[in-house]
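Every protein chain except one is present and positioned as in the full complex.
The chains carry the letters A, B, C, D, E, F and G, assigned in the order they are written, with residues numbered from 1 in each.
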Amino acid sequence: ARTGIPEVIFGEGKDPRDVRAIFLDYMERGEQLIATRVTPELLEALSDKLDALHHYADARILCTRQPEPDHTRQTVMVISAGALDRRVAEEACVSAALLKNPVERVFDVGVAGLNRFAVELDRFDNAGIIIVCAGMDGALPSIVGGLARQPVIAVPTSVGYGASFGGVAPLLSMLNSCSPGTAVMNIDNGFGAAVLATKINQLASRAAASPKG
Amino acid sequence: ARTGIPEVIFGEGKDPRDVRAIFLDYMERGEQLIATRVTPELLEALSDKLDALHHYADARILCTRQPEPDHTRQTVMVISAGALDRRVAEEACVSAALLKNPVERVFDVGVAGLNRFAVELDRFDNAGIIIVCAGMDGALPSIVGGLARQPVIAVPTSVGYGASFGGVAPLLSMLNSCSPGTAVMNIDNGFGAAVLATKINQLASRAAASPKG
Amino acid sequence: ARTGIPEVIFGEGKDPRDVRAIFLDYMERGEQLIATRVTPELLEALSDKLDALHHYADARILCTRQPEPDHTRQTVMVISAGALDRRVAEEACVSAALLKNPVERVFDVGVAGLNRFAVELDRFDNAGIIIVCAGMDGALPSIVGGLARQPVIAVPTSVGYGASFGGVAPLLSMLNSCSPGTAVMNIDNGFGAAVLATKINQLASRAAASPKG
Amino acid sequence: ARTGIPEVIFGEGKDPRDVRAIFLDYMERGEQLIATRVTPELLEALSDKLDALHHYADARILCTRQPEPDHTRQTVMVISAGALDRRVAEEACVSAALLKNPVERVFDVGVAGLNRFAVELDRFDNAGIIIVCAGMDGALPSIVGGLARQPVIAVPTSVGYGASFGGVAPLLSMLNSCSPGTAVMNIDNGFGAAVLATKINQLASRAAASPKG
Amino acid sequence: ARTGIPEVIFGEGKDPRDVRAIFLDYMERGEQLIATRVTPELLEALSDKLDALHHYADARILCTRQPEPDHTRQTVMVISAGALDRRVAEEACVSAALLKNPVERVFDVGVAGLNRFAVELDRFDNAGIIIVCAGMDGALPSIVGGLARQPVIAVPTSVGYGASFGGVAPLLSMLNSCSPGTAVMNIDNGFGAAVLATKINQLASRAAASPKG
Amino acid sequence: ARTGIPEVIFGEGKDPRDVRAIFLDYMERGEQLIATRVTPELLEALSDKLDALHHYADARILCTRQPEPDHTRQTVMVISAGALDRRVAEEACVSAALLKNPVERVFDVGVAGLNRFAVELDRFDNAGIIIVCAGMDGALPSIVGGLARQPVIAVPTSVGYGASFGGVAPLLSMLNSCSPGTAVMNIDNGFGAAVLATKINQLASRAAASPKG
Amino acid sequence: ARTGIPEVIFGEGKDPRDVRAIFLDYMERGEQLIATRVTPELLEALSDKLDALHHYADARILCTRQPEPDHTRQTVMVISAGALDRRVAEEACVSAALLKNPVERVFDVGVAGLNRFAVELDRFDNAGIIIVCAGMDGALPSIVGGLARQPVIAVPTSVGYGASFGGVAPLLSMLNSCSPGTAVMNIDNGFGAAVLATKINQLASRAAASPKG
Partner (left out) sequence: ARTGIPEVIFGEGKDPRDVRAIFLDYMERGEQLIATRVTPELLEALSDKLDALHHYADARILCTRQPEPDHTRQTVMVISAGALDRRVAEEACVSAALLKNPVERVFDVGVAGLNRFAVELDRFDNAGIIIVCAGMDGALPSIVGGLARQPVIAVPTSVGYGASFGGVAPLLSMLNSCSPGTAVMNIDNGFGAAVLATKINQLASRAAASPKG
């Protein structure tokens, strides 16, 4: 496509037969097809083809070809807050890898470990772009953004209950982050974060290839 | 009153003549009367009596007698996030002082200073109770609560714009704090935070006076 | 942890195999592990170990060791409004007990019994901290707070239908309580109330141990 | 009108010249005209006629003729919670009186006085219909309704700040009242409460006039 | 109870064993017990006793004794808008009957029939109190209230989809009814409407029994 | 423009100097320019040109040329509910006239007049398209739509207070209208209603000019 | 009916036995009956009659007689944005056909194809009325409306997740469309769009039959 992002199917709610047909088509042509939010029904409909496909269970992603990272690109670091935020963080990680970015995971960074966190700052400096997935209070992107020079992409998750309102609490928190310039995604949208990271990385590559001034 | 908290008037919206009458009454009897959210209109109506009263402009509090802290009580530390949160933080400070608590201010703790913040942890250990006032993302109480053993009282402020929705963003953030046990107050309710701190301090005094077990 | 609160797992949504592994680890080391919001799936995954564990069905809590109340602490009184609020109230009670607080239950205090309620006020004076769990109109904490000198912790519950919006009605009611200083928790967060009560009790103990002034 | 309720104008936002014209018309015909929510602009436009009109400043009501209560009807008791709720309570009182009901005021019944309140229950038994106006937590109608056999009409007021959301908090509280059968009005709608009380009183009069069975 | 309304249990969410126990107790004592929102689980738990009980399937009400209407009271007319609003309307009808009111049903009064509706106005004049149940636009109570002299009780239902938001659309419509004095209930609260109608009818009976003036 | 609707400026918030410049430009060229939501500031900035312009005060519309209705088109009937809804209704009327539609006004059709309304149905049959402007409960479009065969365009107004939430109550009511096929506009958007009516009328003209089949 | 729209049943939530009875009645009389939102339960209840009925699975519509388009009417073009919006688009298509309109489908017009879309504009000129179904950002009706002279009817769908809030995001987007005069329907209300299109087409037919002026 004109935007440089390959075809990606959103699986949830789709008719399993339609999705199967598209997969068979891409497999035959040997092209990459990525499906996010794959449901048990979709997997069932493709059960006889799963050996030839790549399934990332935690990330709920199914695709025809393995990731082929472009090592000239900057590393995308994916940070998650709580144990339950991992699902969304994995969607971001696997999507970013399939879109050719080197990926590094820093999971389960809870508020309890903040003093430890402050110490490890150097490690973060190796990353080019940081994605932060957090539910509940959505405070982690503010903390990361207050310390990092990198672009920070915040993904609110629907993790929480009661007044988290399915992710509204962290969404609002992130939109109002005290750390200016935080890029906010839709609730649970790990895939979108990976697309933005990819577009940033592609820009950096173009800039490196043909420097201005 | 039965609850041990003295009479406090909420000034906003009250008829200035009514408020003047109550003040004159308390002044005559030499008793403590506290008014919060005092407006310019109320001050105008009492302009001839202001010399004999105590007015805390930032806190928007007017009262008949000065604070008389009870130094056997634990210190109430009041932390504020941004410059504009000071107004609510001052309401908490002055209220707490008038309710006889020793008070310590730690203002303008922005996200930028988090690494500095982590270093100063020992200072916080001297406080008995911590009140945190923050607008925008409301992240600060989670950070403090993740590091402190003290009871933490969070006050969301209406500081912010757009999707802060007049304080809803930090309110939801605080209700969903990753740091469990955070006590949440209404938006901008610095006074309520001071009352809760006072009730906690009174309990501690009673416990010290007549130990159990 | 630095905060003095032991490790607690939120069960809902977790992978049963992960939770089982953590429990086996703690059981082997003979340490206390508490899981709240335990689901039938989690219990199933630990079915062969339930004899050696402690399961509180109403509270939906599972742990490795029994409560060992510290009788030098103040009693935490847990009041519930309606029959369906008991579940949340039990979460508060069992959590508070496991965090070493003496606990007293006052359940099913409906609005119908308010005249009776006013009479029993003396009984409440024996408690150090009061937790009030209520759904629907969330009016009970205001009533208790108007009569009690103790710190009052209000837990809105998702009990109700229609315009209760899953607990929003009592949440807003409690945040706007006419009884100032009410500490508000997230909807259905009985555990958080117990943590705050514990932090208050620990402060009282520290105050008793090393008096100021 | 078919409904038995006389013509009532809602003043806010109306063109003062239009309202003046209607008043002059009714004055000439010697008929009762009631305007609620009268603004300073409306009063200004009728300043030369105010001597011949009746203006109730607190209630913000202007009318051509005085109340003429029908003493065969049941008393409408109007209870208000806080000092700032009086404005709405007065709208209910004056409207009810103008619609021919005997009216009794019980103002400033705060949560602090609940034990006193429980004692005065007998006094309430003299009323036929009870209107309760309350802002903030909107808890008072639940308390009254739990003790009263009369129809209870609840009017949420916009008194409060922050998470009261202009009266949404008491509105939701009242819709979810633990005291079943509470009739809820729009926020600040003291007039509507008076109309409902009138319709109930008219039914009672009809029932007394021509008994069934 | 002091309020003159008998004991009523809300069935949804209750433990079937608890509810069974209460029913057995009341059956033994020969007293009236009413349960609303009875679920299949509750019916199952009482399956061996259903012959001796009264079950109203559409209304989801179970009780120990049949209605015994008091024919000296005014008729409660229950009007419903659409086919799916019947469930809530039946809850209002059966509750009102069990609380001793004569009841008349006027169901499926859609907007299409408004010209027919205007003609039948006389029929409505025979009723003492009118309950209107409507979902979607919630317009029917405004129409009825604009034509009726009786007290009108409006019950918004959760019938609808999309922007009806589970009954919020008709709830707001009713709170803002152009027909002043409309008494509004919680969404789907047919029972509450019956309680209010009963309190009004009881007042009318008391007024008839001991006339004033 | 491609859509057949002439240039229209939304006045509110615009810099008066910019708007003046555009008007001078169109006046010079002798072309039609329409500005809606004109504020006193805009009128002030054009005060020396008002004689040569056409100003419709109630509609808040200013334009360079008078309406020139196309009498071969169907009449657009504009119905308003309450006195305060007239402002929005006038915006619809004047806009529709300027867009060349014959217009007929039916204002102040309150709920009280519904029986009268039902009688006048024949009059409505003369209109081709009906626009209904209503605030508060937004019930009127449902009533009209239940009786009319014409396309009905509903405009919710911000008239009301409290739980009307600035027009949300009638907006939701209209989106959930029991009369299917109601076209809903944004709150207070009388202009949009006129544009839709125009597009419908233009289609009818095209259909009449070149009949199919 | 007076409005010229035949009887249509909303299937969801209806008792299957009631719906079966109505269908049998209409089949016997040989009249058209349309049911939308038919559920598997309804189909099951009519399983022995399905051969004689017409079932449109994607549209979830069941009816007694086939569409009989009136070819003198203008074509209704139904455009859908994403793959999942097809369901609602099909409800609009089948409903429009059953209401006698010629129908043309333009499905899966995603944002990626906008440059292609701009090229195909001529094709759209053949349609008389355009219905656009879109979820997520709801941007498509603005794009279509900015280019089309036809009346545009926008149907927000519940397709999306997180901050789409079940269709609220596209609903608000459409109500605020930069393309004025967009007719907005309730979320997922393809049927309503078809009714409005029919009323517009009927008006055009009447206009063609008896021209004015």
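Quick note on the criterion: a contact is a pair of C-beta atoms (placed from the backbone, for glycine too) under 8 Å apart; a residue touches a chain by one contact, two chains touch by 3 or more.
Note that the structure is predicted; figures quoted are calculated from it, not measured.
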Touching partners, among the displayed chains, of the absent chain: A, B, F, G
Considering the complete complex, of G:Thr36, G:Thr64, G:Ser80 or G:Ser177, the missing chain is touched by G:Ser177
Just to verify: which one of F:Gln150, F:Asn189 or F:Ser205 makes contact with the chain not shown? F:Asn189
For the chain that's not shown, point to the residue among A:Leu42, A:Leu84, A:Ala163 or A:Leu196 touching it. A:Leu196
Go through chain G and note every residue touching the omitted chain. 81-82, 110-112, 114-115, 118, 121, 135-139, 142-143, 145-147, 160, 162-165, 168-170, 172-179
Please give every residue of chain A in contact with the chain that is not shown. 2-5, 8, 70-74, 128-129, 145-153, 171, 175-176, 179-186, 191-196, 198-200, 202-208, 211-213
On chain B, where is the contact patch with the chain that was removed from view? 83-84, 112, 115, 159, 161-164
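FYI, only the chains that are shown with their structure count from here on.
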Between chain A and chain D, centroid-to-centroid distance (C-alpha), Å: 57
Two or more other chains touching the same residue: where does that happen in chain A? 112, 115, 162-164, 168
Once you've mapped the touching chain pairs, tell me: line, ring, star, complete or other? other
What is the complete set of touching chain pairs? A-B, A-C, A-G, B-C, B-D, C-D, C-E, D-E, D-F, E-F, E-G, F-G
